[in-house]
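What follows is a set of notes on a single structure, which appears directly below.
One protein chain omitted, others in place.
What follows is chain A.
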Amino acid sequence: MSAQSSAPAKPSAAQRAVRFVLPIIVFAAGLAAWELVVRVKEVPPYVLPAPSAIFLTLINDWAVLSQSLATTLLTTLEGFVAASIGGIALALLFNQSKWVEYSLFPYAVVLQVTPVIAIAPLLLIYLEQQTAVVVCAFIVAFFPVLSNTTLGLNSVDRNLAGLFQLYEASGPQTLRFLKLPSALPYILGGLRIAGGLSLIGAVVAEIAAGTAGAGSGLAYRIAESGYRLNIPRMFAALLLLSLAGIVIYGLLALISHLVLRRWHESALGKES
């Protein structure tokens, strides 16, 4: 999980281990300090629960929390899939016709710059709750896919395009064998952003939706636990949300790496 290779020299195994171990030590130290402060000062759990208490809540409330996690993840997945398909499809449409692009692009921008938290209540009026939540996730996540795919489709090598023209490639052939592969690194970059954003969209919409019964997501659990001053559960739900975000990002980064590793600069090792 090395994010950047800053030094030209190859990092040794020890250096890499240090990079991996240091954040863990910081994390452990932080938790220990937190636990200590709570215990020594006898801070009540409704003000600040100790890490151990949060962990216990996570285990004891697992039935409720896991169901909420599943709900949120499903919403996120639906929003993400919709955003991916919608973003790529719209970008392809823009690429085929300048007129369509000129006509629609400003609205995509408007949708992107309007805060989703402000759109959510309106959507909740007109749509069924579950649909509204997915639409929110979609709205937040689709723009990076659209703009990245558009950028990718426009970044085709000019000479390669000339070559396809020379060999009289049809439109679909050019799309399949030239434009989409050229755009792939950009698309994957867009998807990586969209994964995290669709989780954010889902959470925002869940909070906006507020009251709901069974089958509510993690964000709803957080809001609900807040009203009940069940602070440990708030933390536990928050923890799950963070973990979900990390896993989503990690998965998409892994997929991107596996797809691009043979040819794209971004996925190649430092040695070549």
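As a working rule, a contact is a pair of C-beta atoms (placed from the backbone, for glycine too) under 8 Å apart; a residue touches a chain by one contact, two chains touch by 3 or more; residues count from 1.
Basically, contacts and distances are computed from a predicted model.
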Hidden chain of the complex, named as in its UniProt record, picked from "NADH-quinone oxidoreductase subunit K", "ATP synthase subunit b", "Nitrate/sulfonate/bicarbonate ABC transporter ATP-binding protein" or "ABC-2 type transport system permease protein": "Nitrate/sulfonate/bicarbonate ABC transporter ATP-binding protein"
From the list A:G162, A:G226 or A:G250, pick the residue that touches the absent chain. A:G162
I need the residue numbers on chain A that touch the omitted chain, in ascending order. 157, 159-160, 162-169, 173, 177-178, 181-182, 184, 262-264, 268, 272
